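Structure provided below as C-alpha cells; questions to follow.
Every protein chain but one is kept in place in this view of the complex.
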Amino acid sequence: MTETPLIGSYPAGQGGAPLNGARIGVVTFPGTLDDRDAARAVRVSGATAVELWHGDSSLGGVDAVIIPGGFSYGDYLRAGAIARFAPLMAKIVDAANSDALLPVLGICNGFQILTEAHLLPGSMIKNDHLKFLCRDQVLRVENNATAWTNAYAAGQDITVPLKNQDGQYIADEKTLDALEAEGRVAFRYVGANPNGSRRDIAGISNAAGNVVGLMPHPEHAVEAGYGPGHTGTDGLGFFTSVLNTLLGGK
Amino acid sequence: MSDVSTDSAQKFNIDTVENAAATPDVQLPWAELGLKQNEYDDVVKVLGRRPTGAELAMYSVMWSEHCSYKSSKNHLRQFGEKVTEEMKKDMLVGIGENAGVTNLGDGWAVTFKIESHNSPSFVEPYQGAATGIGGIVRDIISMGARPVAVMDPLRFGAIDHPDTARVMHGAVAGIGGYGNSLGLPNIGGEMVFDPIYQGNPLVNALAVGVMRHEDIRLANASGLGNKVVLFGARTGGDGIGGASVLASESFDSTKPSKRPAVQVGDPFAEKVLIECCLELFKGSLVEGIQDLGAAGISCATSELASNGDGGMEVELTSVLLRDPTLTPGEILMSESQERMMAVVSPGNVAAFEAVMDKWAVEYSWLGEVTGTGRLIIKWEGEVIVDVDPRTVAHDGPVYDRPYARPDWQDALQADTFTGSVQDAGRPATPEELKAAVLELIASPNMCSKDWITNQYDRYVGGNTAMAFPDDAGVVRVDEETGLGVALATDANGRYTFLDPYHGAQLALAEAYRNVATSGAIPMAVSDCLNFGSPEDPDVMWQLAEAIRGLSDACMELGIPVTGGNVSLYNQTGSTPIHPTPVVAVLGRFDDVARRTPSGWAEDGQAIYLLGTTAAELDGSEWANLRGHLGGAAPKVDLQRERELGEILINASRDGMVDAAHDLSEGGLAAALVESSLRFNTGARVALDEVAARDGVDTFTMLFSETQGRAIVAVPRSEEVRFNDMCTARRFPVSRIGVVDAAGGALDIQGLFTVPLDELREAHEGTLPKHFG
C-alpha cells in the first residue's frame, strides 16, 4: 500500500496557496447526511473545511468543493434531481467548467447530483439487487491523474465503505466506450460487482480531471478505528490529492 | 380537495364545552373509542359534566394502555423504587420524561430509549418499522440531544413461513429506508425467528443521542405568555382509523370514507426536523419541547401543560392540515409523523421563524402559556376543551390486574430437555459434533445477520467504532478525547417463558455482559416489555414477574432503568407471544479506541475461556433446533456477571485482550465460530481439560448456555498479567486454545477441523437462501 503523505510532509511554498490555507467547501443540501464526515476528512488531511449552504449564491472563495453523500430532498424524485437546481450548483458548474478548473468531488449522492447537473455523464439507477447495500468495498484506482486521485498509484487497490440504494452506474455504450478511451474511468469495483454498474465503474472524471464522482465513500476511511476493518484509512488519498492539485503539482 | 370550504364552522357541528354542559344526556361513542364504562364515568366525574367530543378524543387516547400504562404502572414503579443513591449519581433525568438522561462526564450527557412498534409493523411492515425509527428518534431530539445511532431488535415468525418474508422484507427495508435517510448509523440489534411471533412480530427500535449538559431540554410549558408552536409535517388523518366514530361530529359528506390507520413516514422531513431542532437548541430558542407520537396533539399539549407551571391555551384551527376535512377530535388524535411542539418566549419568535424558514419547515403558532392551570383548546374562538391537563396526561386509570402463576408452569419446568424424546441421538462422535456445530451456526437464530445489517448504513457520522456483528455497538461522542458509549440489546423469549423472573434477569445479564465485553462500563438500562394481554392472569403474572426480576437485577448490578416502553396485547387469539422483555444496556468508554472487537486477528494469541460450564440445555438454541421447550432457564448469578464484567473492562482498558466474545445463545460453539469468522482468522482449541474441570461432556461444553462466560484472545506478552488478574479475583479461567492464522480453520483438537470457508458458507447462507 502506498503511504499517504500527511500534511506535514509537504514542503511549503511551492506555488499556490500555503497548505494550511487551503479552503475546501462542503455543500449541505436539505437531506445531506455525510457533510460532517466530508468536513472531518478535509480537516484530517490538513486543510480547512468551509460549510457551504445549497441556497448560497457564492462559493465564498473556496479552493475546491465536495458534494457529500446523503438523500438530498429525500431523493424522492430521482437521486440528485432536485438538488441540481440549487442556486449554489449553478456556481459550482460554472467554476468547474471555467479556466480555473475548480476541483469538485461528488461522493454518492454528490456523484448523482453531478450527473443530474451534467458535469459528469451517465446516471445512477437502483442497485440490481434492489436493496440498500452497506459494505467495505475494494476499488481499483484506474486513473491517478485527476485532481482527486493523484496521491494514489495507478492500479492501486483501496478499500472504502460503499453504502447506497441507487448505485448502479449506467450510460449508453458510446459514452462508456468514450469514458474508457479517454481514461476517464477513475475507479472500478474489484471482485463481485456490488450493484450492476456498467463495466464495474465505481467512479469517473470529466475530461479535464478536475471533476470526479464516485459512489463509494472515501470520507469514511480516513481515521483508523472508524473505517473498514477497524483500521482502514485508504480514503485519505482523495483529500491529500486535491491538496497536491492546489499546490500546483497538478 | 380544493373544493372543500375552509369555513370550518359550516362543516362541523362543534361540540363546545358550553354545549356539553347544557346537554348532559347526549350519548358519546366512548366505547367505540376504547374506554370502559368505569373510565368514562371517571372522565365525567373529573370534568363535572359530560366531555365534549374533543375532550372525549383526548381522554380516550391518553387513557389507552399504550399511553397510560394502566395495567403495568403499579409494577413499573419498582424501577423507580429499587434504586440506590449510588445508582442515581449519574442520572440527570429519570423515568417519566421522553427519555432518561445519563451523565457521561466532561460535560457530556447521553440519552437513549427503546420502544416497540409491533402492531403497525404487522399491518404494514415497511411503514410500521420506518415510523418506529422516526418516533424513537424524535423522543431523543425532544430531550435536546443530537441522535447519533439506532438499533433494532426484531422477532419474526418461522423463517420458512410465507408471511415471514413479507414482514421481514418490509420491516428491514423500512428500518433501512428511514434510518439510512436520517444519517444515523445502525449499530446493532437482534434477529430472532420463532413461530410464536408469527401473528405478532416484534419490531423494537432504539435510539441514542448525546448533548452537552446545558442543552438538556424538557417537555414543559412554563413562563406566562410564552408562545406554543407546532412545526414539521402537516397534520393528516394518519393513525386514527379507530377514531372515525367521531365522524358524527361532521356534516360533510366529502370526507374520505376511511381514515388511514397506517402512518406513513417521511424520512426527509425527519432529517430536516432534526437539523432544524438542533439549530433551535444551539440558539436556545425553545423553552420546552415535545415530540408528537402516539396521541399526537392530545399528548403534546397535555404533557407540556401538566409538566409546566401554568396552563395552556391553543386555537386548534391554527393547526396546518394535510386533510382539511379532519374534525377537531381527529386533529387531536392524529398520529401524523415528523411533528414537534415547542414553547418559545416572545423575544425568540422572530429567531425561531428564521430557523424554520432556513430549513423550509412549516410551522404555526397555536397559542400560549397561561396562568390558569387549565388546558383550554378553542375552535374558532369557542372553547371545545377545558381540562386540568394532569387528568389527561398523568392521572389516568390504574389497574391492579389479577395475576397468578399459570397452572401449567410446573409441568413446563419439569419437562427438561435432557432425556426427552427430542434429545434422542444426542451428538457424541466427532462427526456428529461437527455436523451439530454446522447445523447450529446455520440455524435461523444463530446464522449470520449480514443480509439484514448490510442494508443499514453503519458508517454515517464517522463515529462508529463498532457495530454488528460485534457484541455491542460503539459510538464516539467526543472527537477530541474519544469519550464514547457502547450499547447492546438482548432478550430471550424462551428463557422468559420458562421462568419470567429469571428470564428478564438473563436478558439484562446478557446485555450487561455484551457491553462489558466491548470494554465499556455499564451505566444505564432501557427496556421494552413485549407481552400478551394483561387481562389474561397468566400473562399478567409473566409481566409482574419479569418486572420484579428485572428491577431486582438492576439493583444488584447497580445500573438504573432510565426509561422504556411496555407493549401489551401481543397475541393471536388466546395465544400470547413468549414474554419478551428486550433490555438495552448503555455503557461508557473513556476512549472508544479501547473497544474490544468480538473476533481475533493476531496469530499466536492465547484464547481463554472465562467462567465455568454446567449442563444447561433447557431453552437453549440446541433444544430449540430439536423442537423442545421446557425445563429451567439457565441459572442467574449476577455477582458472577459483575465480576466477569470487571475483568473484561479492566482487560480492555489495560490492553490485556485484543478480542472478546460473550457466551450466550449457542454457547461456546457459536462463540468460537463467530470469533473465527469475524476477521477470517482460525484457531486451534482443546476442550478436554476444561470439560474435565467442569465435569461435563464435550457436547455440553459446546452447546450449553451457562451464563457468566466469555472467551478472550490475549497477546502472549499479556498472559501473565491477565492470569494474575483473574486469579486475584478468583474468577475461573482456562486457556483453551490459540489463534492460528495460517490454518484457515477452526480446529477442535481430537474432534474435528472445519475450514473457515465451510463455516462461512454455512453461517452466511441461511438468510439469502430464505429471503433472496
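In order of appearance the chains are A and B, and numbering begins at 1 in each one.
Basically, a residue touches a chain if its C-beta (ideal position, glycine included) is under 8 Å from a C-beta of that chain, and two chains touch if they have at least 3 such contacts.
The rule we apply is simple: contacts and distances are computed from a predicted model.
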Omitted chain per UniProt, picking from "ABC transmembrane type-1 domain-containing protein", "ATP-binding cassette domain-containing protein", "Phosphoribosylformylglycinamidine synthase subunit PurS" or "nitrile hydratase", is "Phosphoribosylformylglycinamidine synthase subunit PurS"
Taking the entire complex into account, which one of B:Met58, B:Ala233 or B:Ala486 touches the absent chain?
B:Ala233
Of the residues B:Phe268, B:Phe281 or B:Phe589, which one touches the chain left out of the display?
B:Phe268
Can you work out which residue in B:Ser116, B:Asn204, B:Gln290 or B:Ser336 touches the chain that's missing from view?
B:Ser336
Need a quick check: the contact residues on chain B for the chain that isn't drawn.
1-2, 123-124, 127, 233, 236-238, 256, 258-260, 262-269, 322-323, 336-337, 360
At which residues does chain A meet the chain that is not included here?
73-74, 76-77, 82, 85
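Throughout what follows, only the chains that are shown with their structure count from here on.
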Suppose each chain is reduced to the average of its Cα coordinates; what separation in Å results between chain A and chain B?
36
Which residues, counting only chain B, touch chain A once they are in their complex?
173, 176-177, 180-183, 266-269, 271-272, 359-360, 453-466, 476, 479, 592-593, 597, 679
Residue ranges of chain A in contact with chain B within the complex
30-31, 33-34, 36-37, 40, 69-71, 73-76, 131-135, 161, 163, 165, 217, 219-220, 223, 225-227, 229-230
